[in-house]
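Shown here: the complex without one of its protein chains, the others still in place.
And now, chain A:
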Amino acid sequence: MMLPLLIVWLMAGGIIAWLIEKVNASLSKWIAFLALAAAFGMTLAWWMQMNTSGGLNVWLMQYDIPWIPDFGIHFHLALDGLSLLMLTLTMFLGLAAVLTSWHEIQYRVGFFYFNILWVLAGITGVFLTMDLFLFYFFWEVMLIPMFFLIIIWGHENRRYAAYKFFIFTQASGLLMLLAIVGLYFVHGIASGTYTFDYFQLLNTHFSPQTGRLLMLGFLAAFIVKLPVVPFHSWLPDAHSEAPTAGSVILAGLLLKTGAYGLIRFVIPLFPAAAAEFAPWGMALGVLGILYGAVLAFAQTDLKRLVAYTSVSHMGFVMLGVFAFNALALQGVVMQMITHGISTGALFILAGSLYERIHTRDINRMGGFWTQVPFMGTIGMVFAMASLGLPGLGNFVAEFLTLLGAWKATHILTILATIGLVAATAYSLRIVQKVFLGRSEQKFTLPDLSFREKMILVPLVVVIVWLGVYPQPVMNTVKEVITLTLNPTDIKPTTPQISDKDIQKGGTHDRK
């Protein structure tokens, strides 16, 4: 019962934030903040509960009621370690996104926070759902608020960016829908039970050819979202044109839904086809790492630069997922979290700089350290995180991924490691161009305000914590990763926290 409540809570928060604007515009942001703080507290509490009760069961909670029985569609949510981590990240970055917009958004404030909360609700749904129809439903629901965020509050070229974002994701999503429906009928014809339920669809038997085609449908949606070169071209536009909060959510969370989809759906549903695709997947990943890094180095627009670093970092996800071993998958999960935090922080920094000097062009920046030492330090930390300095979370993630990938392929791993060198180049360039060097123009900029420190300091703390003591995260997902690699063992076992919420499903039969 708590799981649907979480989604409803965010949606209701959004509606209230919108309506309350009529009374007082600044109440909207407080409503959004409080709604997210409560949700964050909730996910943290679940995590505590999970750690104390030990890994007795993979599924912490489930909620299952029939939704459209004619098609065997259920409103089925379930929480496991991976979902829990992703949810925690969602709420954490959601809070950061709300706080960073505190003064940036002065226009149609209520509607802005409505969209923020609804996009987060959609993402929450994506991370929780265990019904493929419902998954597609949430997958699309999270697009529209994001589209509005870009097109209403974005920068100059926002229209182009918003269209491109929407059309890319929608097109690839439709291919996934076709694959989902295809899987539904293949499973239905083979077993006589027509259902969209994840657990039942897991052990569908199909010919290799069918498996390949269906997997490509799913893959299309996820690699566009991730994004994998050559399907990445929406990303730099969307990231650089979106308002800061939009960039944070895009980079920190929306990209992770792609990675999540690969781990949750592509590999367990189509193990054979995915294994066949693995060399190509890893090659695409390495291509992304190198290409993203080179392009990042060439950018002059700060947000665009950070966007290309995302392309590069997401290459590691692709590499790790298709390396097919536990070590690499651990790395991927770590990468999802640490990249969310470090890139989110870099976008927030870019946003605060933009608020102060109204440009994103790094050629016009320089020598800011003397004026804003605090901001410079934090910028330095996250640039170091981005290049993979030991002691910060990203290092753990990338190291594990490379270690795992080495077992699968040597050449590609070596190439991927070169990407780390390139990462050093572009990360240091950020620090050099923005904070060090000589200032070309005279800007007077105040250092970080209390509010901005409140956003960035926790992010620093978390990234350091993940760098020195990542064990809790790994424990949380260990079980899930083992199961992902042996999908026949995935079962909707009885939940651990409360079993009252499980209700028997409706009729699956469809004559």
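In this text, contacts are C-beta pairs under 8 Å (C-beta built on N, C-alpha and C of every residue); 3 or more make two chains touch, one makes a residue touch a chain; residues count from 1.
The working rule: contacts and distances are computed from a predicted model.
Candidate names were "Nitrile hydratase subunit beta", "NADH-quinone oxidoreductase subunit N", "Putative RNA polymerase sigma factor" or "ABC transporter permease", and the UniProt protein name of the unshown chain is "NADH-quinone oxidoreductase subunit N".
Summary of contacts with the chain left out: across A:V8, A:M48 or A:I167, the touching residue is A:I167. Across A:V8, A:I68 or A:A190, the single residue that touches the chain missing here is A:I68. Touching the missing chain, out of A:R159, A:K407 or A:K491, is residue A:R159.
Contact with the omitted chain, checked across A:F137, A:Y354 or A:W465, is made by A:F137.
For chain A, the residues in touch with the chain missing from this view are 67-71, 108, 133, 136-137, 140-141, 143-144, 147-148, 151-152, 159, 162-163, 166-167, 170-171, 174-175, 177-178, 181-182, 184-185.
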